[in-house]
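The complex appears here without one of its protein chains, the remainder shown in place.
After this line comes chain A, so read on.
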Amino acid sequence: MKILVPVKRVVDANVKIRVKPDGTGIDFANVKMAMNPFDEISVEEALRIKEAGLATEVVVVSIGPDKAAETLRTGLAMGADRGILVKTDARIEPLAVAKLLKAVIAAEEPGLVILGKQAIDDDSNQTGQMLAALLGWPQATFASKIVLTDGGATVSREIDGGSETIALKLPAIVTTDLRLNEPRYASLPNIMKAKKKPLDETTPEALGVDVTPRLTVLGTVEPAGRTGGIKVASAAELVAKLKEAGAI
């Protein structure tokens, strides 16, 4: 079985982004980019499944500009076998990402697709669910444990109030949550090896997918900031202040 892992190139999680003063978007100048943290977790999980002898190939796919190839190389350095770049400079919304992935899946025929639960830039939390819908496949979102069974998968998922376990028939879509695993670091030899691994390129046009956005961004602003308050000297003063403020 082949596992497909969509990986997104996003602003590094440790960077505090700035909004352009003219309200036209985020300032990306000199900002460090990285693989979406949830997608690292997905790659790790796919590799573990392969290492357990339950999958034959792990293919990473990214939709984005030329530079998204770097994100694919990160996945290859972790241990994925092959990369596919769907090259576009356009703003691609989750619905269009799902349609592009569907087209890739038609050619690749994976038995399992593992996505992140959310991209930490747009915070949409949609793509996996949408892809499952377009394919007519079952879905297990927010996975904290994946066990492959004969022709299926048993997945524990994080929900409000705790967790639940569901069974899916394969092929299926899983989206990963933070507690699924601890992603590995790529070793230097593996980073070198990754440079020679196959990386194919295609485009939305070649895949026959209309990626016209459905949402127009009218503006982007920084949220009203919070000004820091005061330091109190003791627990007693804290309680006095909270009473004064009517908080307790």
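Criterion: a residue touches a chain if its C-beta (ideal position, glycine included) is under 8 Å from a C-beta of that chain, and two chains touch if they have at least 3 such contacts; residues count from 1.
One rule holds in what follows: contacts and distances are computed from a predicted model.
Its UniProt record calls the unshown chain "Electron transfer flavoprotein alpha subunit", which is the correct pick from "Dipeptide transport system permease protein DppC", "Aspartyl/glutamyl-tRNA(Asn/Gln) amidotransferase subunit B", "Phosphodiesterase I" or "Electron transfer flavoprotein alpha subunit".
The hidden chain makes contact, of the residues A:Pro21, A:Gly53, A:Gly208 or A:Pro223, with A:Pro223.
Which of A:Pro6, A:Pro94 or A:Pro183 touches the hidden chain is settled by the complete complex: it is A:Pro94. Residue in contact with the omitted chain (choice from A:Met1, A:Ala103 or A:Ile120): A:Ile120.
Touching the omitted chain from chain A are residues 11, 13, 16-17, 19, 26, 38, 93-95, 98, 117-118, 120-134, 136-142, 144, 154, 158-169, 172, 177-179, 213-223, 226, 228-232, 234-236, 238-239, 241-242, 245, 247-248.
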